[in-house]
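A single protein chain has been omitted from the complex, and every remaining protein chain is retained in its original position.
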Amino acid sequence: MGYDGVELACWGDHFDVQQALNEDGYVEGRWELLQQNEMVCYAISNHLVGQAVCDNIDERHQSILSPVVWGDGDPEGVRQRAAQEMIDTAKACRKFVDAGASYMADKPAGSGRAVVNGFTGSSIWHSIYAFPPTSQEYYQKGFDDFAARWKPILDEFDAVNVDFGLEVHPTEIAFDIASAARAIEAVGGHSRFGFNYDPSHLGYQGVDYVKFIRDFPERIFHVHMKDAWWGHGDGTVGVFGGHTDFTDPRRFWDFRSVGRGDTDFEEIIVALNDIAYAGPLSVEWEDGRMDRIHGAAESCAFTRDLDFAPSDVIFDSAFDKENQ
Amino acid sequence: MGYDGVELACWGDHFDVQQALNEDGYVEGRWELLQQNEMVCYAISNHLVGQAVCDNIDERHQSILSPVVWGDGDPEGVRQRAAQEMIDTAKACRKFVDAGASYMADKPAGSGRAVVNGFTGSSIWHSIYAFPPTSQEYYQKGFDDFAARWKPILDEFDAVNVDFGLEVHPTEIAFDIASAARAIEAVGGHSRFGFNYDPSHLGYQGVDYVKFIRDFPERIFHVHMKDAWWGHGDGTVGVFGGHTDFTDPRRFWDFRSVGRGDTDFEEIIVALNDIAYAGPLSVEWEDGRMDRIHGAAESCAFTRDLDFAPSDVIFDSAFDKENQ
Amino acid sequence: MGYDGVELACWGDHFDVQQALNEDGYVEGRWELLQQNEMVCYAISNHLVGQAVCDNIDERHQSILSPVVWGDGDPEGVRQRAAQEMIDTAKACRKFVDAGASYMADKPAGSGRAVVNGFTGSSIWHSIYAFPPTSQEYYQKGFDDFAARWKPILDEFDAVNVDFGLEVHPTEIAFDIASAARAIEAVGGHSRFGFNYDPSHLGYQGVDYVKFIRDFPERIFHVHMKDAWWGHGDGTVGVFGGHTDFTDPRRFWDFRSVGRGDTDFEEIIVALNDIAYAGPLSVEWEDGRMDRIHGAAESCAFTRDLDFAPSDVIFDSAFDKENQ
Amino acid sequence: MGYDGVELACWGDHFDVQQALNEDGYVEGRWELLQQNEMVCYAISNHLVGQAVCDNIDERHQSILSPVVWGDGDPEGVRQRAAQEMIDTAKACRKFVDAGASYMADKPAGSGRAVVNGFTGSSIWHSIYAFPPTSQEYYQKGFDDFAARWKPILDEFDAVNVDFGLEVHPTEIAFDIASAARAIEAVGGHSRFGFNYDPSHLGYQGVDYVKFIRDFPERIFHVHMKDAWWGHGDGTVGVFGGHTDFTDPRRFWDFRSVGRGDTDFEEIIVALNDIAYAGPLSVEWEDGRMDRIHGAAESCAFTRDLDFAPSDVIFDSAFDKENQ
Amino acid sequence: MGYDGVELACWGDHFDVQQALNEDGYVEGRWELLQQNEMVCYAISNHLVGQAVCDNIDERHQSILSPVVWGDGDPEGVRQRAAQEMIDTAKACRKFVDAGASYMADKPAGSGRAVVNGFTGSSIWHSIYAFPPTSQEYYQKGFDDFAARWKPILDEFDAVNVDFGLEVHPTEIAFDIASAARAIEAVGGHSRFGFNYDPSHLGYQGVDYVKFIRDFPERIFHVHMKDAWWGHGDGTVGVFGGHTDFTDPRRFWDFRSVGRGDTDFEEIIVALNDIAYAGPLSVEWEDGRMDRIHGAAESCAFTRDLDFAPSDVIFDSAFDKENQ
Partner (left out) sequence: MGYDGVELACWGDHFDVQQALNEDGYVEGRWELLQQNEMVCYAISNHLVGQAVCDNIDERHQSILSPVVWGDGDPEGVRQRAAQEMIDTAKACRKFVDAGASYMADKPAGSGRAVVNGFTGSSIWHSIYAFPPTSQEYYQKGFDDFAARWKPILDEFDAVNVDFGLEVHPTEIAFDIASAARAIEAVGGHSRFGFNYDPSHLGYQGVDYVKFIRDFPERIFHVHMKDAWWGHGDGTVGVFGGHTDFTDPRRFWDFRSVGRGDTDFEEIIVALNDIAYAGPLSVEWEDGRMDRIHGAAESCAFTRDLDFAPSDVIFDSAFDKENQ
């Protein structure tokens, strides 16, 4: 369909963290498969386990966790096992990257980072809107809990030279620019903590998703090309979603195949070029209204059309004799 | 400041439910105070106790409940005591209205309803955005819980001929038009269940707050004239609020004094006239950026300017000889 | 309610053309009434009769015409009697203006014109949208018919030194700027043919109602301050009106009390000042959603607030020493 | 140019109703031609004759009718002959569809309908805007006339198992959603009465053309991909058209080649998928500013790009273990 | 007309710098006049002389300078005499303020600053747009020139405890936020260099005039309530002005009486309250389309309506028991 590479997910059959760590030849096998398909790989993603690290665990988490991490479902136990699994993911990522070093040697360098993308969960998401009246002390406890649980994880990432890219997203400790800045502050500006930039979670909220790039130029570790539309529907459901399912025609916003939504990717690419982002543009395709194959192909074409190399020559000096 | 009436709140020193029920002369005393200020009264509000009926109780609820309702803070106990307090509120409202009958006899009739306005709480608010993946079964359990707890309350309202007006609002079982319709369905279209219409909670979400009126013409029991603005801030905080306080300059939306926000009250008044709403327009003033007295006065003036009597004469027939 | 003057309509009990011409003391009686109310008068309006001059007459016209003009209802006869009545209206206007000369002597001069405002009707309105395919020859026949019927009338207006102000309006020979220009051309630029400018018929069509003023600076004989809103409704009825009644909530547009609609009167006043319009701003109040008395009073206040005297001093020279 | 099929028009040289009924081998000849061009066909259109069924006939109709239907031009006679011709069109359509059954057997099924698209005319179009004052009784007579003339036609359609798709359009009995609903009501919800959906006639009016689809999910019999732009021109001509020709630069709106106008086809396709529309997307190309061949080719490409198969998989469950 | 105070201008007959410094009783006489009119005064303005300090002097400057400052018109001489006059203005301001201390003692304190408002001129304004290609070195020479000329002046301001408020404005060294920041940097963040905030010069350029307040909270020394509109005209003249005069109907933008333009003063007041600005809101009235007296009165009323005292109470805690 035109893709050059893939981001391996730690669910489904893409990439199994424990097999990677414990099974001989597993990571090499992954690279063989990539090589057969002439694909590169710059990132591993483990959103589902990450979600459980800080969350107030409820019955819904069972469906996204392996039986081992879920265990008896006791919330604190789940959270601690999830934290350990994230550390294991970093180690598996390092092992995988090292195994592919020779294959990747003549491929585009990307940002030079080994990145695990994922979620963090949050102990305070349930309190959004802030009623009963919610004080900054209450919120801060959530950020402190995040720091207490994730700093040790990030230190282990550092030990194996891997970066963590949080996908800023509702239900996570960071879901807009302000909370992203507060999360950075909570972990003391840890150098391994950055972002898997994904505009589709920001635009419909009214967050300036281009400003996100300009505010965190050093921490854009990975980029998801995913689209959403907003300002749609029949006016009966707003940004909070009305307890409806995705693709419900009443919804104010929904995910769309890249290029069919309201995200201004032109501005995003310009900003990514301005900050000299050199990593991949990774299409995350989720559009409940479109055939998956059709969508993946058109998304790839759309992204290629956008991803021009920035110029080294500034306009006006073109008129200058010195440059002729 | 120009107001004709007041909506008595069951917190602070406005109106004490238990005193009203148990203390001789209490409700009469309330009317004496109203009479001295030449004020009318059409509604009681008890938002804080209502909130506790369905909520997942946490430490924040203690600050909004009386020691009696809070008790030992055990969630289920709190919820049940709150439910009982709402029933008592209906009874107190009836006692209060009856006591004021002769004073109110020569005042404008309003809608003819005795209304308690309030919140319901919700056991599923925490799951908005829907991650981990949240099924309709999960949501429906929330609406079923609401029905199980509120139907008995509404029956008691019916027994004393009092209506309950839910202020549709984030953190409640209904926070937009779709969830309001689903809540009505959950209680089987109970005749005592309607709305304290307040556009300030709908517009910033992207909900069509005028359509709300046209979709529920029979259930608009009370109207709050309260304003909000949206599309403001510096782009770093979206509709979800970013765990910031109200009046934080970074916020996408905030409450504003009536007439200083983005709500189109002209359309609201037209729709209320179209459905023949005859109850009061009750200014709820909340603007963290303005002096309270200044705001209350300007809000009253703004509302008076809007609240014209609708015409009985249709335009075009004015050209017709028959009408001349 | 604050008004200084009135525009007398030739229907209802304002002003009777035949009585004015034939009954001794009638026009003097009108002035006495005006004087008692301390009112001035600059214009007579006779829309209903004018409509019948060019229209394809059908059953609806009977309700807007006097029995004399309607006669047996034969279309051509109706049109000719209506044409004669418009000539009589000019004569009656002259008689009325002359009778008030001394009373008006110390009042503001206005534009110095005696104006009859009105409609013209049109033999081609029914063909708008142009299906079956409608050629320019077909349309031109309509403008030629207009010229043949109205030029003799305008000549009679000229004979008694009275101007005719067409209210540009759907169903008339002119309903936008292009058709207004074509109508002027049809009557050879007759000096007595101008406009009773009324933006409420232009804005909802998408016509640039401010440009109208700048395109016809010499022919703005009178101004109606009347408002409309557009872009409203539920999307089921468009500009063509959907065969609905005014004030139907489904409508895209409707008339509104001045200041409650979408007309930008600020731009209108600036343009009227730029062309040195000196005539009255005549509030025409039609809002099926508002009490007539309330509406008339608020419209007067709104208009007074707009109608400032233009400055004779240009900004920048205020900094210049010569002007200090 | 990329098209898979064609809609045959009963004017020009596409399809002759009387030949189809009376001439041996005629319909088979049509299929041979289609087969040679590897084209499918799902619909016949007969707009011009349909227009004459309800219209107030004038000289313009002669140019769109055959000499037989026009006859002596007496209005009632024209209307009755047009009605009979529409019945014949249904019969010819059935004969044509049956003749092509084996050829079409291995082609995409479409909606499974045999459809005649067309116009209805209207006896009340001339009264839009509603001056002289027009009562609902007056309008209703137009809908009653429509019902009286079309119900017998629709019954004959039913007898031969053919559907009639009205192209909602100015000058027809239905030209927006409100009048479309009223037309359905007028014919008692006749099962053979539905729509040839064409957004290009709705958007410039301010009608919500996406809502049209959601309001009539069972009656979208055919879809025209035709575009228009609006909000253009120089402000001198509004939606009513100013008696100008199409492509006049002063016009507020005009038809444009699909994809060059202001219609949001993305929303249309989503809505058509939501209602499970399975019929063809038929490009109707009319753009007075573009070469016909160029336009037809680019329109086909534009439409193909939009017409994706909807997904059977809903987004969020993709994260769910059960689906992996 | 409702004003409480006045800003004295050093041109016309308001305030003469040399008389203030050299003539006994002059400043006392100014206060007597203020006292007779019950006016306060917080600022002196000397825009015209300030303009000449950095400008490339041409024939136009003669009309805005006194004969003494103009002298023989030699550019460098004019610039140096203008610089000296600005120093004198600071001294005169100090003398004036001291003389009014007792009268002002019981008046609102304002910001507690003595402020001279004015312009700076610029040696590089002529190079805007930047063609022939203009390097940052070229621009920087302009800022260096500004620093070289104004730092000595600002030091003299400091010596007499007076602040200088630059009105950011085209033709000055700073005309938007970026150039304002660069000007601060050029004078090393001199504590006496701040701004006379005037949104009317920023909005039509597309500059975020509210952000200006939030970016320079410590340097808003004075505020001009002056309005402009933009997005007007007939499209033939853009932001650069087309060498037309103010009030030319073709212009994209123009100054308007406060409240009649496109400036969002609501956002401005909110931002000023957020930064705790305590100085005056000084109406600067310039509207070539309006009578001066009418404009001054309406501007005063508009400003009073906006200038509410900010609240000390934050919304949400109003629900909290602790605050009841």
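The first chain written gets the first letter, and so on, giving A, B, C, D and E; residue counts start at 1 in each chain.
In the analysis below, a residue touches a chain if its C-beta (ideal position, glycine included) is under 8 Å from a C-beta of that chain, and two chains touch if they have at least 3 such contacts.
Everything numeric here is computed off the predicted structure, so don't read it as measured data.
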Which of A:Glu59, A:Asp155 or A:Glu266 contacts the chain that the document leaves out:
A:Glu266
Tell me which of E:Ala109, E:Ala159 or E:Ala178 is the one touching the absent chain.
E:Ala178
Considering the whole complex rather than only what is displayed, give the residues of subunit D touching the chain that is not shown.
11-13, 47-48, 63-64, 232, 234, 245-247, 249, 255, 260, 286-292, 294-295, 298
To test your reading of the contact rule: which positions on subunit E touch the chain that is missing from view?
48, 51, 56, 59-61, 63-64, 124-134, 136, 138-139, 142, 169-171, 175-179, 181-182, 202, 205-208, 211, 215, 230-231, 234-246, 250, 252
Considering the entire assembly, which residues of subunit A contact the chain that has been omitted?
211, 214, 266-267, 270-271, 273-274, 308-311, 313-316, 318-322, 324
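To be clear about the criterion, only the chains that are shown with their structure count from here on.
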What is the graph distance from subunit C to subunit E, where chains are linked when they touch?
1
For the two copies subunit B and subunit A, is the contact made of the same residues on each side, with over half of the numbers shared, or of different residues?
same
Which chain's mean C-alpha position is the greatest distance from subunit A's?
C
Determine the centre-to-centre distance between subunit B and subunit E, using the mean Cα coordinates as centres, and give it in whole Å.
47
Gap in Å, rounded to a whole number, between the CA centres of subunit E and subunit D:
64
Of all the residues in subunit B, which ones touch at least 2 other chains?
48, 63-64, 130-134, 211, 234, 245-246, 316, 319-320
